[in-house]
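My structure is below; once you've seen it, I'll send some questions.
Heads up, one of the protein chains got dropped from this complex, but the rest are sitting where they should.
Here the chain labels run A and B in written order, and each chain numbers its own residues starting at 1.
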Amino acid sequence: MSNVLAYGDDALVTAQRLAQWTSRAHDLEEDIALTNIALDQLGAARMLLTYAGEADGRTEDDLAYLREDREFRNCLLVELPNGDFAFTIAKLLFLAAYQHPLYDALRDGEDERLAAIAGKTVKESAYHLDHAAQWTVRLGDGTEESHRRMQNAVDELYPYTHELFELAPSLRGTWDSTVDAVLAEATLTRPADGWKPTGGRQGVHTEHLSYLIAELQVLHRAHPGAQW
Amino acid sequence: MLWEVFIRPRRGLSHTHVGSLHAPDAEMALRNARDVYTRRQEGVSIWVIPASAISASSPDEKDSFFDPAADKVYRHPTFYEVPEGAAHI
Partner (left out) sequence: MYGSDFPLLDEVDSAERELHEAAGRSVERGTDLQRYFDDVIAADQKIEPRDWMPDAYRKTLIRQIAQHAHSEIIGMQPEGNWITRAPSLKRKAILLAKVQDEAGHGLYLYAAAETLGIHRDELVELLLNGRQKYSSIFNYPTLTWADMGAIGWLVDGAAIVNQVPLCRCSYGPYARAMIRICKEESFHQRQGYEILHILAHGTPGQRELAQDAVNRWWYPSLAMFGPPDTESTHSEQSMAWKIKRFSNDELRQRFVDMCVQQASVLTLEIPDPDLRWNDERGHYDYTQPDYGELMRVIKGDGPCNRQRMAHRRAAHDDGTWVREAAAAHAKRKAAA
């Protein structure tokens, strides 16, 4: 059950980060696409948090707005700042390549409620993965500048991907082949395994999360008990 | 690049022109069209065509290009009188 919270927090923090791209994308079409993905992730977060909260009578909003930083169970990858578009796309590629097989597996799992949720989110996740892959290729195999930015992003983010498999080690193989195929087509390379930051699933986060949570929660906390 | 977008909203209907958008290539154009023009589940099938690939007739040619159809009134169902009692016609 604590895994449901982790999946929900991954989606919630991802949605919050992607929402920061509104009115900032390089063209309107991309603004709309990123917002679509943010909305999908937010929808997944709401379903997952609602389910996770039922065990002790807490709502999706109780979980999103009233937990402390150390209580969040998202992976570190999703709480990192957006950076430039290449950084955002690399984050999304790595995340979606994990979420898609994850939801696919949960769809056939024993937890019926989770299976129902995953049935919906797996379709959206396929689109997120496709979107990230399309852009990874165009940026990796675009101009010298875009290639450099994309390779930097891959190099910087790759260490954070190991944590994804702590809860789901069986997904590693699928993730590797998906990501390798995209990187190859994008003329990008994967760095060697080295540093493996971890801690998110235990609530030990980077310094970035606290600021993200503060912004997310500030208004709700300023009016305790209010309806919106 | 500018692309024109055509969507078949439901099975049984033809593709209809819904507008245009910008995309660097066909794959992105299709995905953009899905995001922009089917946000409210408005489509079953999407076609995208570079605007530059469309050939159009000029309104000034209208008389010779289109008017011959106007002469041939027997193409229109209202031209015919349906005999009494004939159903479904």
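Methods note: a contact is a pair of C-beta atoms (placed from the backbone, for glycine too) under 8 Å apart; a residue touches a chain by one contact, two chains touch by 3 or more.
Bear in mind that the values here come from a model prediction, so they are computed numbers and not experimental data.
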Write down which of A:L139, A:A153, A:L183 or A:L209 is the residue touching the left-out chain.
A:L139
Kindly state which of the options A:D31, A:D69, A:D130 or A:E166 is in contact with the chain not pictured.
A:D31
Residues on subunit B that touch the omitted chain in the whole complex?
1-2, 19-22, 24-25, 28, 36, 39-40, 56, 58-60, 62-63
Which parts of subunit A face the unshown chain closely enough to count as touching?
12, 15-16, 19-20, 22-32, 35-36, 38-39, 42-43, 45-46, 49, 60-61, 64-65, 84-85, 137-139, 141-143, 145-146, 149, 215-216, 218-220, 223, 225-228
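Just so we're on the same page, only the chains that are shown with their structure count from here on.
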Once bound in the complex, which stretches of subunit B touch subunit A?
21-24, 27-28, 31-32, 35-36, 39
Report the residues of subunit A in contact with subunit B in the complex, numbered from low to high.
27-29, 32-33, 36, 130-131, 134, 138
